[in-house]
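Encoded as structure tokens, the structure appears first; notes follow it.
Complex shown without one protein chain; remaining protein chains in place.
Letters A and B name the chains as they come in the text, with residue numbers starting at 1 for each one.
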Amino acid sequence: MNIFKAKFKIHGGVHPKYRKELARNEETKKLPLPKILRISTTQHLGAPSKPVVKKGDYVKKYQLLAEAAGFISAPVHSPAAGTIKDIVAGTGATGAPITEIILDTNNTSDEDLVGVFPTNDWNTLSPETILNRVREAGVVGAGGAGFPTYVKLSPPPGKEIQTLIINGAECEPYLTADYRLMMEHPKCLVEGIQIICKVLNVQDAHIAIEDNKPEAIEILSKYVEENSIPNIKIATLPTFYPQGAEKQQIFAVTGKQVPSGGLPSEVGVLVENTGTTVAIYDAVVKDLPFIERTTTVSGYGIENPSNVIAPIGTPYQDLIDFCGGPKDGVKKIISGGPMMGFAQATAETTTTKTTSGLLLLTAKEISQYESAPCISCGRCIAACPMNLMPAELSQFCEAEDFESAAEHRVMDCMECGCCAFSCPAHRPLVQHFRTAKAFLRAQPKK
Amino acid sequence: MIETVLAITCIGFGCSFALAIAAKFFAVKEDPKIGEVNDLLPGANCGACGYAGCMDYAKAVVSDDAELNLCAPGGSDVTASLCEYLGKTAEAAEKQVAIVLCMGTDDVAKRRFDYNGIADCRSAHLVGGGDKACTYGCLGYSSCATVCPTNAIEMINGVAKVHPELCIACGKCISACPRNLIKLVPEKNTVHILCSSKDKGPVVRKVCTSGCIGCTMCVRLTKEEESISMDGFLAKIDYTKEVQNKAIVEKCPPKCIIDTSNN
Partner (left out) sequence: MSEEQFYSVSSSPHVHSGASIHGIMRDVVIAMIPAFIASVIFFGLDAVRLTVVCVASCVIFEYLSRRIMKRNQTISDLSAVITGMLLAYNLPPSFPTWMAIVGSFVAIVIAKQLFGGLGYNPFNPALAGRLFLFLSFAFAMSGDWTPWSYINAENIDAITTATPLGMLQESTGSISFLSSNSNILNLFLGKVNGCIGEVSALALILGGIYLLWRKVITWHIPVAYIGTVAIFATILYVIDPTGNASPLFHLFSGGLMLGAIFMATDMVTSPTDKSGMLVFGIGCGLLTMIIRKWGSYPEGVSFSIFIMNATTPLLNRVCKPKMFGLKKGKA
């Protein structure tokens, strides 16, 4: 039996209303190619990539649009054939300024593409070749952080990886993109896992799935068993938020705590998102660059909630229109999940490699922050998965005593939102911590 | 009864005696000049001089040979009295005041979303880049006004305005502003361009009707003086010169140039 229950209990966490039934049971749909794509050069963590095309150029599908600018960076490729209308400044999903490459795809064919060289048997490729394909395809962490994957797959010497965990928890409410991926493409996922195992020379791999996805657990378990892959096991996790947070997931599956300020490689573990693993498969086996991804379009404010595969650079409005348009009373548009996602000012923002969700939320689903004093009820402390004391930290931040906040380890806060979710006084706790972190990061290093 | 009164009286005298002895023998030797210099200072403890309060500056002036013209609230008067006391000469620093280089009030500049969160500019700037449609403009959540020790900053219709007669040029508002809109300028310069947007003209017009559109009219009108130059699409005044041609106030199309000598 290749299923086992993860036995280590995480402190804290919350149980939001998941509402996954909105977009869970239908097959993933493919968005018809939008006429205009606006592809950001900031698709990943690290240095934004440098455009290698200019206004007026004609590009083919999969052609390189922007190259990696440094070690922690990734290339960006064109999701379709078209003409570069312009390269302008724009605003990203987080509100930060970005550079957008505007691509006009009118009157072009899907067959007009740069040559790709799929392989029949990836086992014959050397680890270096595999890593090169992953790098050149621009694969980044699709779970939300967007860390360039080939950097993650090249741990520094001395930090060998013993365990690989594939993050299939998808703990954010509403989001079901990874779930559909597991249901519809178990082969790509499992082979992607095996590819990673080969590159890192890892023996043990676990697919961590929350127990609210029994069908996915069954499908993957059956696939692994039928194909006799002994080193991949399914670890079932209790359902709560933030079960999918990297450090918490590592603890739940292995019992190891990643040290503060450290990386998972320090405890010999690597965590990779489901979407990223499938992108690795596509890059290595099909030689395809990372140019599209599944986004869950959901919320009570959208007519037909569903999972949609869309190319990067798709304006949110196109996704909304494809899913039947907005209902009345949409109060918030969120890029990502409701706990850690970013609220948008308009639907003009475009998708990137890390856009896991697009939520249209009505007043019923959201809540407003208030300026209220802390009543020391302790709910935030009970909810914090990092075992911090958000009540105290927020009082320091309110008093602008950022040094004390730093002493109380505000920099270790992962901004998961469990504290603000639980706060009866509706205090904007995460915003306090972000302000403190921004202030502390701007200080000259002592 | 009488015993109690006597006892308390004796204790009282005893303690006073002990305190007097202690005050004399355990006194910390301090240069008396420091106290006298401290009395000459305004006592605002604002830190503009770069020292931790007036007493610290007094110590530095007496012991460390600090510059005598560092006190911004005190200005030339304090510099003169310090010079007189210490018998040195120093050139009085030019009096400066802070100014907020934005006039995008809520009736001329648009907001782009309904902001729900901490009423502080630094925090608001982190949420979606701030709710002002102009990404350079004043957010109006009064972080600068809150931190001003002399209450010199007033929020008028969503934009901060410094009252120069109250400003002591301590610089606290400058660190509080997340968009670096506040500058210290010489008090005698009265012409200011109240815009900091580096966007192109059409982009600026869409978000604020008082923003600089980069038409370069003011640059051309002051060509001989060379007091204004373009920084990209934004006109900037060179504060080492004084603007002579005050007609630019009338001629500026979005009316973002002001002349405070009229007030």
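Definition applied: contacts are C-beta pairs under 8 Å (C-beta built on N, C-alpha and C of every residue); 3 or more make two chains touch, one makes a residue touch a chain.
Note that the coordinates shown come from a computational prediction; the quantities given were computed from them, not determined experimentally.
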item: Chains on display which the left-out chain touches in the complete complex; value: A, B
item: Touch with the omitted chain, as defined above, among A:P34, A:G146 or A:P173; value: A:P173
item: Residue among A:H77, A:K233 or A:K247 that touches the chain left out of view; value: A:K247
item: Chain not shown: contacting residue from A:V52, A:M340 or A:A406; value: A:M340
item: Touching residues on chain A - with respect to the absent chain; value: 11, 14, 16-17, 173, 247-248, 251, 257-260, 262, 330-334, 338-347, 361, 365-369, 372-379, 381, 385-389, 391-392, 409, 412, 415, 417, 420-426, 428, 430-431, 434
item: Contacts of chain B with the absent chain, listed as residue ranges; value: 111-117, 126-128, 131
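Simple rule for what comes next: only the chains that are shown with their structure count from here on.
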item: Computed distance of Cα centres, chain B from chain A, in Å; value: 44
item: Chain B partner contacts - residues on chain A that touch it in the complex; value: 91, 94-97, 342-346, 368-369, 371, 428, 431-432, 434-435, 438-439
item: Residues of chain B that touch chain A when the two form their complex; value: 112-113, 116-120, 122-123, 126-131, 135
